[in-house]
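Only one protein chain is missing; all other protein chains are in place.
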Amino acid sequence: MRRTNWLAALLIAPLLLLILGSFLVPVGLTLFRAVQDREVAQALPETSAILAAWDGQGLPPEAAFAAVARELGAALEARRIGDVAQRMNFARTGMRSTLLRTARAAERLRAPYAASLVALDARWGQAETWLLLRSAGGPVTSLYLLRAMDFTQTPDGGVVQAPTDERLYRTLFLRTFGISLLVTAICVLLAYPVAYTIARLRAPWSSIALTLVLIPFWSSVLVRTTAWFVLLQREGPVNGALLGMGLLEAPAQVIGTRIAVVLALVHVLLPFAILPMHSVMTRLDATYLRAAASLGANGMQRFLRVWLPLSLPGVLAGGAMVFLLAVGMYTAPALVGGDRDQMVAWFIANFLNRDVNWGMAAALSAYLLAMTGAIVALARILTGGMVGARG
Amino acid sequence: MREHPLARILLRGATALVLLFLLAPMVAVVVLSFSPTELMVLPPGGFSLRWYEDFLTAGRWVLATRNSFVVAIATTLLATLLGTMAAIGLQLGRFRGKAVLVTLLTLPMVTPYIVTAAAMFFAYAIIGLTGSLLGLVLAHTVVAVPFVVVAVLATLQTFDANLLRAAASLGAPPMLALLRVMVPNIWPGIAAGAVFAFATSLDEFVITLFMAGPGQFTLPRQMYASVRESLTPTILAAATLLFLCSLLFLLASEVLRLRAARKLRA
């Protein structure tokens, strides 16, 4: 059967290569980027080398001052200064201006550099500045992973809470978790009776009802979120109808609120809860209920002691699927939510596109990935491998 | 076993309400897309095709549609080919760690799109594939291909492995046996996977947002940009057309499902 295995390997190889090259390795690189620290070492190699040998007491030797002045000037020439400034400013706000000012003044600075640098910017006279530069020497840092949990590192390496005005990520993860949990709960509660009713309907009606669930399942998330955006506007149909019925006195601002986010997420994810439950329930044999009845169980007992435990795998699968999709959701909150309703995905997107802070984007991705991995693992354990098969 | 009549009425009422909740927004979008004015109110107070006309004549919408379909078609071809081959290989092979391999190949399905997007953004930036349609097709293929693998693997469960042995005993080399005996018997699964891949690519938004170049708008990306800019019923015309596509996908997948079921019974 060696021949067959060769053929099998040949058939699997192209896809495996694509997934490896385009997914597994990139995801691995992303996780690595969350701890990678190379901007300073690349742009200021000599400074990094001198600082690495420095004992960290008081101020570094004159050679370090001379090296930093020369290398910052060179980094400006080589257009590398932006990366360094960004990296250092993330470690300590205000470092950007210090570094840029020094880089621009590098040509005019004269020995002794220890004096002329401090004269240019008082920060060069503080030991903390040098300790920060030293700790940014790479090759790895826990800065991003710590910051993504609202911790920061002191120049001497201790871990402390981030400054109050920079703390937001624990709240962000809690919010993401909370919204996802709420959406999952609503979806499961709404989906169960629907799945039950459809599973128990007679021939043409069950297919018709199932089709009505499949229509939103097959249509695009963006189309459905856009629909809610239109419906919920101040001048939109929902406000119009409520005003017309006299239920509202003035149009309500729903777009940009948590309610809109939850509404859109429930709408987008509800089919993912209904379908697994329905598929489990249609496979449940009605003879179980008949058997329970013949053994004397009344309607409520039949439901609670036979139907519910048997349909639980579908509930778990559906719930896990909804939660999994919710925690990583970008589109719906981005479109109908306000700044305070955004979830982890939105912050990752911003760090990638707007702030170009790839370290933070990678760190948040790593945590999000860990979260979803935990959900999948938990659901697989609970349902015996049903989750993740389709979605 | 019947429920209590009152319970039945409550259950059916709740189901009807939930189905209404699921469908009403789509119906509203379709109705509003025929609105004669810019106002989006119900009832629209008239019927007009002006927003469809706008959609079909506005350069950026036409370009976005073209991009979307080019990428979706290329993605479908690539994902279907690679996914089907891999699924067949997984079914044929007798080696350890097959379950791990299936998990690896279908991992993009359970990974948040934003993480996949970030990862590909970093990686494609290194090799300079960001901002190219080729990069976009590869990225879409990665997230679409698990559906093909899963669909084909599912169909293969019902394929009788003795048919391949029979073909070999009759003189057919392995590749010929796969093409002439296996593929004709599992095509509903392959086609279902292809439909899923096409729909996934056409709907995909998050990865496109990062991978596509500045000028490379797809329909979802153009919709998102337009909603943020200024909301006009043209967006609703686009949404209605995309919705129509998804109805076609649903129809196709149901037809294929019935065909597969019939094949199984035969």
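To keep things simple, chains are lettered A and B as they appear, and every chain counts its residues starting from 1.
In the analysis below, a contact is a pair of C-beta atoms (placed from the backbone, for glycine too) under 8 Å apart; a residue touches a chain by one contact, two chains touch by 3 or more.
Keep in mind that, in the parts below, contacts and distances are computed from a predicted model.
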item: From "CMD domain protein, Avi_7170 family", "Spermidine/putrescine import ATP-binding protein PotA", "PTS system IIA component, Gat family" or "Carbon-monoxide dehydrogenase small subunit", the hidden chain's UniProt protein name; value: "Spermidine/putrescine import ATP-binding protein PotA"
item: Touching the absent chain when the full complex is considered, from B:Leu163, B:Leu179 or B:Leu258; value: B:Leu163
item: Positions on chain B where the hidden chain makes contact; value: 160, 162-163, 165-174, 176-177, 180-181, 184-185, 263, 266
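Here is the rule we go by: only the chains that are shown with their structure count from here on.
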item: Centroid spacing, where centroids are CA-atom means, of chain A and chain B in whole angstrom; value: 23
item: Footprint of chain A on chain B - complex, ascending; value: 1, 3-4, 7, 11-12, 14-15, 18-19, 21-23, 25-26, 28-29, 32, 39-42, 82-83, 85-86, 88-90, 92-95, 101, 104-124, 138-139, 141-142, 145, 147, 149-150, 174-175, 199, 202-203, 205-206, 209-210, 220, 223-224, 227, 231, 235-236, 239, 242-243, 246-247, 249-250, 253-254
item: Partner chain B, residues of chain A touching it in the complex; value: 1, 3-5, 7-12, 14-16, 18-19, 22-27, 29-30, 33, 190-191, 193-194, 196-198, 200, 209, 211-224, 226-231, 233, 235-237, 240-241, 267, 270-271, 286, 289-290, 293, 299, 302, 324, 327-331, 335, 344-345, 348-349, 352-353, 358, 361-362, 365, 368-369, 372, 376, 388-391
